[in-house]
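With one protein chain withheld, the remaining protein chains of the complex are depicted in position.
Chain nomenclature is as follows: A and B, assigned in order of appearance, with residue numbering initiated at 1 for each chain independently.
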Amino acid sequence: MSHFALSRRSALALMAGAATFGLTGRIAHAAGEIKVLNWQGYGTDEKWALEMFEKKTGIKVVHDYFNSEQEMLTKLRTSPGTYDVVLMNNIYVMEAAHEGLVQALDTSKFSNFNDLTPALRDSDRFVMDGKHFAISWVWGLTSFAYNTKKIAVRPDSMEALWDPAHAGKVGWRDDALESIQIAALATGQDMNAPADIEKIKDKLKALKTQIKTFWSSEDEWNKYMAAGDYDIAVYWSGSAARSKKAMKLPVEFVVPKEGAIGWFDGLTIAAKAPNPEGAAAFINFMVDPEFYVKWDNDIGAPASANAKANAQLPADALNRTVLGDPEVVKRVQWMAPISDEQKQKNQELWDEVKTSFAR
Amino acid sequence: MERAAKTYLGLILIFLYLPIVVMIAMAFNRSPLYEMPFTFDLVWFKALAYNQRLLQASWNSIWIACINAVTATTLGTLAAYAFARYEFRAKRLLQILLFPPITIPWLIIGTSMLIFFFWTGIGRGLHAILLGHVALSLPYVIVVVGARFANFGPQLEEAAASLGATPWQSFWRITVPVLLPGITAAALFAFAVSFDQFVISYFLAPPGTSTLPVEIYTSIRKGFTPEINAISSIIILFSMGLMLIVARNYKFGGDN
Partner (left out) sequence: MAFTRHTRTVLALTAPAYLWLTATVLLPLAAMFYFSFLTASPLGGKEVRFTLQHYADFFTKEIYWYNAWRSVELGLYVTAICLIVGYPAALGLAKYVKGRWREAIFLLIILPFWSNALVRTFSWTMVLREPFNILFSYPAIVIGLVHAYLPYAILTCYISLQAIDDSLIEAGRSLGATPAQTFRRITLPLSLPGVLAAIFLIFVPVIGSFMEPRILGGKDAIMLGPIIEGQFITAFNWPLGAALSFTMLGMVLLVLLVVMPFLNRQMARA
């Protein structure tokens, strides 16, 4: 993990930040305002929630978005003192903590802290030297979802994506890491350290006749599914819940017998946050059942790290029936941090596979 | 022959307008996922009125495109004039130097501008986007105006000079009016280049500031509703009206 001494290379870091189009928010912080950095449409920017939060605390919430985790890190590096609350996938929290981008948290400020699932809350991805650097917020799975109107029998295997019956009707995300991990699961390997890369490559190349087209966002996934381009497609559990509820698409998320990719996200407070008190209040609100239950019920959300919140969901909610099932959780492989070198190798492998598609 | 030409052009127009008609039609379709059957609804136009980001981005785009058109056309016409009417040693070199902005894909220009603007402290923002757009438009303007120059020898200007006009007078009184169709075409070209330019704006837009194409790209990646169709429909209808007004005042397409 790279170490940062900001003074020495501020110019270069700025440039790099520029590349990710993040940064230099010349944003003045009004009293009683916090700035949140997150994916767009990922819970923290729900309009009704912000109104609810403002009514409770008088704090106004402003958003900025990132399109990739690298962009999020670079925004933090190049715009210290801009952001208060930052959403982070667990695999990036320690990197950010080492670089001094996020601050150690006083857990007593979070009244919901004790209700959080300990396995997530106290994960070594969030805790360093006994100090928490992120509050566990939500978690979810990546596997696939299918159109119940097109596929009558619920598939229970990853092999469904390779099933000739769905040739030309499979949706796939154009993402190197995710593709490799799914192929690793399908070939029975450890997705964080696959032993047989060639096997993964061949498995992915076999998708040539299967894939209709790639999707890159939840919105695109919905549109392709609605248009009938996909019968079955790689997807995220929280998004599947939203597609079903908010978009009313006839889709079901599946955790196949080979397992699924697990991820969990935390909410952090930036090192030089202008309003750390407000940030803590907002994070506490985000993990509160009051917000979460409405989010999952009305919009669709990943599973909450707050056990109490999950317990308040309706009995048929995906987050209770599927993600709440201990048998399912046993099959999950959790995503591990990844080096820059490995990223480059993954990208080349995936580009090679895509080139074979186009031949 | 005229009939055949019109038929062929008609077919081309159908091809050019097919997706635009579909785009406009979908602005009136209720489904947020562009689903059929078509259900007429004005909901996306109403939503647009409250979409502050999209409106602000559109406004930015219009302003930048206008300033770009004026700046690029002025600078470009001056350079084209020098090329057409003066002989000088560096001419060949200067002409070759016009090539980078058109011979280098925008992706490369955009990222390199970003690096450089950051180094020099120019930074990002609407001003940086404008700097980039003018650079992109300049070669187009010089080519288009230059093509017009190629059709007119210096005889008219020489005649003016022999009648006692200063170079400046003959430039404004003779050259500019003769060039006007070319200049108008170049300005419209520059406007369009800027208004539609996405790649460079994307790299030079800081958070919270964007142009319409950047905003649309963000939407495509993160959530795309027919509001995008609604605003595009408004813009194309607006510009159609604008073009008709311009066309009433100028003879278009270089008729003389």
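One rule holds in what follows: a contact is a pair of C-beta atoms (placed from the backbone, for glycine too) under 8 Å apart; a residue touches a chain by one contact, two chains touch by 3 or more.
As the structure is a prediction and not an experimental result, all values here were calculated from the model.
J.: Pick out which of B:48, B:126, B:142 or B:160 touches the chain that's been left out of the picture.
T.: Hidden-chain contact among the options goes to B:142.
J.: Of B:18, B:42 or B:176, which sits in contact with the chain we cannot see?
T.: Looking across B:18, B:42 or B:176, the contact with the absent chain belongs to B:18.
J.: Over the whole complex, note the residues of chain A touching the chain we left out.
T.: Listed in rising order, the touching residues are 2-5, 8-9, 12-13, 15-16, 19, 67-68, 70, 74, 176, 208, 211-214, 216, 227, 229, 340, 343-344, 347-348, 351-352, 354-355, 357-358.
J.: In the whole complex, what residues of chain B lie against the chain that is missing from view?
T.: Where chain B meets the chain not shown: residues 1-2, 4-6, 8-9, 12-13, 15-20, 22-23, 26, 34, 75-76, 78-79, 81-82, 86, 88, 94, 97-98, 100-109, 111-117, 119, 131-132, 134-135, 138, 140, 142-144, 147-148, 150-151, 167, 182, 185, 188-189, 192, 195-196, 198, 212-213, 216-217, 220, 224, 228-229, 232, 235-236, 239-240, 243-244, 247, 251-255.
Just so it is clear, only the chains that are shown with their structure count from here on.
J.: Rounded to a whole Å, what is the gap between the Cα centroids of chain A and chain B?
T.: Using C-alpha averages as centres, the distance is 39 Å.
J.: Which residues of chain A touch chain B in their complex?
T.: Residues 11, 14-15, 18-19, 21-25, 27, 39-41, 64-65, 67, 75, 216-220, 222-223, 226-227, 247 of chain A touch chain B in their complex.
J.: Touching chain A in the complex: which residues of chain B?
T.: Residues of chain B touching chain A: 31-35, 111, 114-115, 117-119, 123-124, 202-203, 205-208, 218, 220-224.
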